[in-house]
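All protein chains but one are shown in place.
All chains are identified by letter, namely A, B and C, in their written order; residue positions are counted from 1 within each chain.
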């Protein structure tokens, strides 16, 4: 068994997927099934989870079969995020949540001051907080020390598909953390997800890379396989690379 | 069915693996099983395929269950390669072969003049030739026009584990070829294999990345998954990347 | 004239260099001369600037010829940093300072909470603050809005020589800032400095890349040229790259 544990719950799949940006709830359902995800994020402010007169995500994705992880997508202040998650807890009883507080609409980069503030309050109120964060190892440590259940640094801006920009920071975060580290945002294609796992991350969260592929269901399957591949490669211990530059040259050890 | 056809034979797995460098024939067998490979390369000059008094690969890897692809590893001239493959045909009846003629012992880079010469003779003699080659699109086209059954450009030097160095050339070769293109050599870890497949290659061949991993069997499984992941991602059509540099800046479109 | 202005002072050279890690004050002096730097950072807690009985940096690098920029290297709290810079102001009258508050000894990554706190106090006390920061665009904006005179994101960890890890963030910071942006830390060789400038940064600060080169004086000259080259290339507006993947393939626009 190579699962991972977050907030005391055990999961086998290391791929978490979002539920936004799909063409239909049918496609959402099929992509989630293909991804093998056991956790799906739900943007409380965007997805209908309470009005039974409208089509509801629950009718397509069974909350008893997969864990719903309410998130605060679209929140730009700690207060907004708190309000959103309190409502989610009242409405659905969720207390395992994903916190994200964004800094601006252009980059969707996290606002770390507001994130730290909101995380502290949520933890005080008994939530279990998985937290979207910059790849700043010091702030990630602070979030862990505070009691967050998982650290979720971005690989690249949300929705960019640019792949992991800073492997050094992601690896530093992995080495220092005792709670799960999941790369959240930035994955564009399967190899990006594999790279995250090869760095030793516990999992990957994505939405756009699947939802905006030409064939989301097939891409969901690709991502499932890529996360498993990257995990296995990490555990298998990769071969050493061979360097070709004459060790006595200024490039010895670099190429 | 998403298999591929080479020399009239249909295969489901797009991962081809070597049989050298393992600790034992048992490990070779287990790694091949985990990889799901339907084709394995056999270095005719190195692996015992004819002396029944010594342990034989065939006792562990059933040539009726997987396709043996004799190769010319260790050959540095066309003549050596020809001699080796003629012997293989006599000994085992193999006429689907992998040709590699190496240029020097340090880099194991292909000698393209000798490769072209040997390929021509082998084709004249009725062999079906899968050919290890540099990533030179013009020479790859020449090999295809000559009648080679598969084009196998290196991603990086044999045994280096450095990953694909020149994606531009690999993609040019994929776009121009009507026979299968397989990246052969250079893969170091799972994401490297996924990258090759995401470029549209038909398959990947590797040996060291599996055999020299700390846990070869687990790495073999990682590679199986990575090749499938990369293939699915290619077919799924990845999302567009989002660029952030102001289009009016000198960097518009680049970042 | 293509100089830049920080805190009301005009400089021609866009390369700022440190004064630590050299074999001798003679070498420090020669490297600074070769670099063409008009600003040098001085680690107030490490470099002797006050005990006339010991060799003093001032005897080799004339503070009337180059601008001394006191920094807080080695400070891990806002309080330490404040104390250090208050002493520097008393001792040398410096009020243009470089603030850096480090998060831990292993990575030397900035502690952004302490950095923000220290920056606010320094600005209140009338200092002009050039600030070492993570490459978090939101926090960089906060530092600018607070009144900092220059934003100095790291390219990679201090002393790593790994080159710019996250070009996307650096470019986002450049586009949003109206005060100078200087990449501080991470440069390993000349092309790294050129890359920073090509992204539109106003300058680059480095120490280890010069001091730990085999020939620091020659490397200082290399860096001078590289910064000028990168600046000119940015202003000249680079050619568009040509993409080779068939636009109708899943890779159109990517390769």
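Operating definition for what follows: contacts are C-beta pairs under 8 Å (C-beta built on N, C-alpha and C of every residue); 3 or more make two chains touch, one makes a residue touch a chain.
Quick caveat, the model's predicted, so the values are computed rather than measured.
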item	value
Selected from C:4, C:60, C:76 or C:244 as touching the chain missing from the view	C:244
Residue in contact with the excluded chain [from A:26, A:62, A:124 or A:246]	A:246
Option touching the unshown chain, where B:30, B:79 or B:136 are the choices	B:136
Positions on subunit B contacted by the hidden chain, ascending	103-104, 107, 109-113, 116, 134, 136-139, 141-142, 156-157, 160, 162, 165-169, 172, 214, 250
Where the unshown chain meets subunit C, residue by residue	107, 157, 159-162, 188-191, 193-195, 198, 208-209, 212-216, 218-219, 221-226, 228-233, 235-242, 244
In subunit A, positions touching the absent partner	167-168, 171-172, 175, 198-200, 234-238, 240-241, 244-246, 249-251, 253-255
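Operating definition for what follows: only the chains that are shown with their structure count from here on.
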item	value
Most centrally placed chain - per-chain CA mean versus overall CA mean	A
Distance between the centres, which are taken as Cα means, of subunit C and subunit A, whole angstrom	33
Whole-Å gap between the CA centroids of subunit B and subunit C	46
Where subunit C touches two or more other chains at once, by residue number	167-168, 172, 250
